[in-house]
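Below is one structure, written out as structure tokens, with a few remarks after it.
In this view, the complex is presented without one of its protein chains, the others remaining in place.
Then we have chain A:
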Amino acid sequence: MPSTHDWINDPLGVVEGMFAASQSNPNSGWEARAVEFFKDRLKEKDAHTLVPSLNDIPMHYLKPNSLVKFRCFIQDMFDPEFYMGVYETVDPATQAKTLRCGKYKDVTECGVDFNSKNTVTAERQTFYCVPIPGENPWVKERYANSSQARVVPSTSYVPSRQKRSYEEDDDMDDMDTQPQKQREAHAGPQSPTEHHGNGDCKRQETEAPSSQTTSASHLDLNFPLPGEKGPSCLVKVYEDWDSFKLNDMLEVYGILSVSPALSALADEKDASSSLLDPTECMETAEEQRVHCPPASLVPRLHMLYAKQLQHNNPLLPSAATSEDNSAFLASTLSEMPSVREELLAYLTHVLLGDALAAEYLILHLISNVYVRRDVLPLGKFTLNMSGCPTVASYTERLYQIIQQLVPSSHYLGMSLQNMNQMRLVPKKDYVANRLVSGALQLAKNTSLYLDETQLEQGQLDTTGVRNVTALGNLISWQKVDYDFNYHQMEFPCNINVLIASEGRSLLPSDCQIHLQTQVAPSHLEEYLSTMHMLSQASSQLNKFRIYLSVARLLDYSISDEVTKSVEDDFVDMRKDDPQSISAEDLHRMLVVARLLSLSQGQTSLSRDSWLRAKHIEALRRSRMEQHKCVNGNEP
């Protein structure tokens, strides 16, 4: 049995060992066993924390061909590729033939015998993965801190030196170091620490290696959100790729491959020799760049094992097994009401003393599309918070608070310029043959914060109209129609949209609450400045974070008894005033009741919760009426 050190540092050795062993008995199913081996290893207690993560360790600290993990988001899926699963090499000196395994590798050994009868062609799929869009800094930090991987900068690693050892790659070397120089210029004072840092300082480097990100001008890494950082990766999937979907969050365990030969192959395209090769000269340069970026910028990751992430909250046990999870859930369940009180108090404070709005904000933060009934997504709860003060960039501060609470979020200021210029909907670029990402390509349960107070007078152009329509579709149906030029394709999503606006939002929403501030406008500035001070002690914040994520994971049911009373209630309400309550209102009340129960840690609807839901709905509605009377111009 290989030791820990082996399977992390030399996973290929393990694979090859199994491959070699399998040669004696052909039906050994070594491939399945290899995967099984790594799965078992990772199951061991804390074993996964020993694996270094691409997210928080700069790539040049990682050994090529070692086992790494990557917490990522499937941004695009490339075409499947055929590779040499098994091939034979001929030793030029002895003419001895050796069978080799091509799995989990990009590059073959020397002297491949192309005409060998033993060659086996196999198929694999490539996903283009980026770090989870909108992942908040606290999440990254926390994940990085929990890792126990001891990374020593690989001594052999000096990027250019290694390349120089291949004499024949001189030309390519130029290609590659040039951007690096640029990068250094960009990165300014930061770069020295990176280059001279040693393994111990890893803790300080909480951010993913910036050396890769600043070079965006050189290579568009296609992040969904502007200003994102982090490595992107070409993940090669060997089995079961149909079970992965676009926009899935994954934790991939795989073998890192940064072989410079990959970039060499790409660069050499310019060499005249390939001109006659029909297959190469017809791929556009863009396509080449996208599908075979230099490995130093976009490493390849050969997947051994991947786990779908239910959430990306580092404070919760990574939902590997549901039993674990339920135990954890049970333990937190009892605390939930008290945490809820604290959170409510905190948010009330943040929302300028408006407890009702705070209540709705909690409901919004734990909402989740839990099921789709034909076209209808159930459980979504888009909140339109109107009446936001426009002074002192209140809406931005509010976002900062939310950012502290949820694992991933994105702030989208709905300024005219943004709406007219941003690409919200992903679009297929047929020239480069990739899906150009847009800001609405988000992982599930991302909080999208739309700041409508930024809206000014002006005209939306075609893009703007399309963007607004896309936002509307997102809110009403929880789907985004990706633009494939000749047709559109609908991708369901699960994004919590919060709209902050002055008046009623121009976008649809499930629920509108008008903010009633208890703070006089004159004191607002002052109040806000103190509010920021109130940034919570970390332990309390963590409690909130756990609370919000857990509430979302709970199961929920309604008993027959309560069903009955809900029905009665509805009938009675209709009797009183049929105009005032429609099926739509009942829909909303059911959602509110559901979220209210969950927020209290109750997994089934109780009579009390239902009454409470009715109550807060009534409060909210009366506030809306009131508000309507106050300014008659409200629609």
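Note that in this section a contact is a pair of C-beta atoms (placed from the backbone, for glycine too) under 8 Å apart; a residue touches a chain by one contact, two chains touch by 3 or more; residues count from 1.
In this text, contacts and distances are computed from a predicted model.
Missing chain, UniProt protein name: "DNA replication licensing factor MCM4", from among "DNA replication licensing factor MCM4", "Acyl-CoA thioesterase 19", "Dynein axonemal intermediate chain 4" or "Septin". Although one chain is not drawn, the whole complex shows that of A:Val35, A:Leu333 or A:Leu378 it is A:Leu378 that touches it.
If you put the hidden chain back, the residue from A:Val252, A:Val566, A:Leu598 or A:Ile616 that touches it is A:Val566.
From the options A:Asp76, A:Glu135 or A:Glu228, the residue with contact to the unseen chain in the full assembly is A:Asp76. Residues 76-77, 79-84, 87, 102, 105-112, 114-123, 168, 242, 245-247, 261-262, 264-265, 268, 272-282, 371, 373-376, 378, 428, 430-431, 433, 435, 465, 469, 477, 484-487, 489, 491-492, 556-558, 563, 566-567, 570-571, 574-575, 578, 582-584, 586-587, 590-591, 594 of chain A touch the missing chain (whole complex, contact as defined above).
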